[in-house]
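A single protein chain has been omitted; all remaining protein chains appear in their positions.
Labels run A and B following the written order; every chain starts at residue 1.
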Amino acid sequence: MIERLAGEIPRFFTLQKLVLLLEAMGTTLAMTVIGCVLGFLLAFGIVFLRQTPGPLALPIRLAAILYVEIFRRIPFLVVIYLVLFFIQAFVSNASLFAIAVIAICIYSTAYTADIIRGGFESVARQQTEAAAAMNFSRWQTLVSVIVPQSWPVILPPAVAFAVGFIKDTALVSQVGVFELTFRGKELNNEGFSGLLVFGTIAFLYFAMSYPLSRWGRWLEQRLASSPSKRPQQRLRPAHRP
Amino acid sequence: MNYTFQFGVAFAQLPELLKGAVLTFELGLLTFWGGALIGLLGASLKTFGGAVLRRLAGIYVIFFTNTPALIQIYFLYFGLPEVGILWDKFTCTLIGLTLNAGAYLTEIMRAGFISVRRTEMEAAETLGMSVWQQIRFVIVPHIAKAIYPALANFFVVILVMGTSVGAVIGVDELTGQAINISTENYRWLEMFTLVAGIYVVLTLVASLSLALVGRWAFRVKAKVF
Partner (left out) sequence: MHHLQVRDLSSAYGPLTVLKGVNLTLRKGEVVALIGPSGSGKSTILRVLMGLTPPTAGEVRVDGTIIDYRSSASIRAARERMAIVFQQYNLFQNMDVMRNVTIAPVKIKGRPRREVEAEAERLLAKVGLADKHRAYPEELSGGQQQRVAIARALALKPEILLLDEVTSALDPELVNEVLDTIRGLAAEGMTMLIVSHEMGFVREVASKVVMMDKGQVVEEGTPREIFDTPRTDRAREFVGKILRH
């Protein structure tokens, strides 16, 4: 086996193949970033809808809740297939990359919505009341008061989710997008050793995931110690014995 | 749109799908418990082991949490035959998922280990408990209660995300069955919508039961929603 590997390595690590793999990595990253950023933005919308007040808005609130609860409980692979066949029923020659991004977006919206909701709820209710007492609309309160204060609580988990999603995009290979796992399967089918190919692919995923997750943790530290997180003013002096 | 929905056809296949659901559940259970054992070992090494063991456990965790489960499974399924190990699809999926789960569970358990405060152990000691008794009556219950929500949540995650990966190499769990049947009756949308529904029900039942068990056994409020 060692001899086989030794023979394959020079054929495997050619410039051409390297470029191919790098492109595939680019596709993986692009899908993840576009899908997760869109998902992040849409998640804000979902949370906003979910908080619409009034009895008439019950269907809207319900729809928002159902969306999140359902898509958090379906495997990503199933979501991919659903999006694929649903879109192809309407547009038979839709771009596979677009389909993948839409699937990623739908999925990450559901997960990120919970993160954002948690962030909003972490802002003291009194802030919302003060804004309401001054006739702020719900939207204005969100934009001017709640969102700025919830960044440190929202951003780190949202980033961590996106970084973690890089690995999940491997499933998108099933619909034929030319990302990293797909190229891996291709190379394996061409006859290269499975150990070599998938070992390398694993390493390439690692090279994307690990540094970014370290960056995510750095971001979290940075946000946690920003001026807005300095210790709150004491309201009453501590009793001195 | 030139597609007419035929849900009747999909529902007729329910028994076949449920067979797949059973396999999903089996896979989930085995993966979880296997991963938990690894997690226990890994957390122990990382908390109590010497520098070398801690390093090794650390590398294991970092590697398996930064590479896709699918690639890990592919590695086993397509790579191992080259060294003479011929595992079937199910085994490769199981081992791959277990190793993957083990890495995450190591971190979950380690958090539990760390959460035991010295003071609790000292209190137990002054009460005259032996080390073994301390472990049994103070440490284990404390850790179990502390990490139960995370464990329960992780089990549901495995059930939903992890097991479906097997479908890619042809394991006949729920998603795999859906693929199998769809390639024959071409009712992909209906089949997968139905399967999505089954997954939602499956995970809800699992979350609910685990939350109830948590409340009863540990007085822990694990989240369902």
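Here are a few things to note about the model shown:
In the analysis below, a contact is a pair of C-beta atoms (placed from the backbone, for glycine too) under 8 Å apart; a residue touches a chain by one contact, two chains touch by 3 or more.
Given the structure is predicted, the values throughout are model-derived calculations rather than measurements.
Among the displayed chains, contact with the absent chain in the complete complex occurs for A. Although one chain is not drawn, the whole complex shows that of A:9, A:132, A:207 or A:224 it is A:132 that touches it.
Against the chain not displayed here, chain A makes contact via residues 126-127, 129-136, 140, 144-145, 148-149, 227-228, 230, 232-233, 235-237.
Quick note on the criterion: only the chains that are shown with their structure count from here on.
On the side of chain A, the complex with chain B involves touching residues 1, 4, 69-70, 73-79, 81-82, 85-86, 89-90, 167-168, 170-171, 173-174, 181, 184-185, 188, 193-195, 197-199, 201-202, 205-206, 209-210, 213. Within the complex formed with chain A, the residues of chain B that make contact are 1-3, 62-63, 66-72, 74-75, 77-83, 160-161, 163-165, 167-168, 175, 178-179, 188-189, 192-193, 195-196, 199-200, 203-204, 225.
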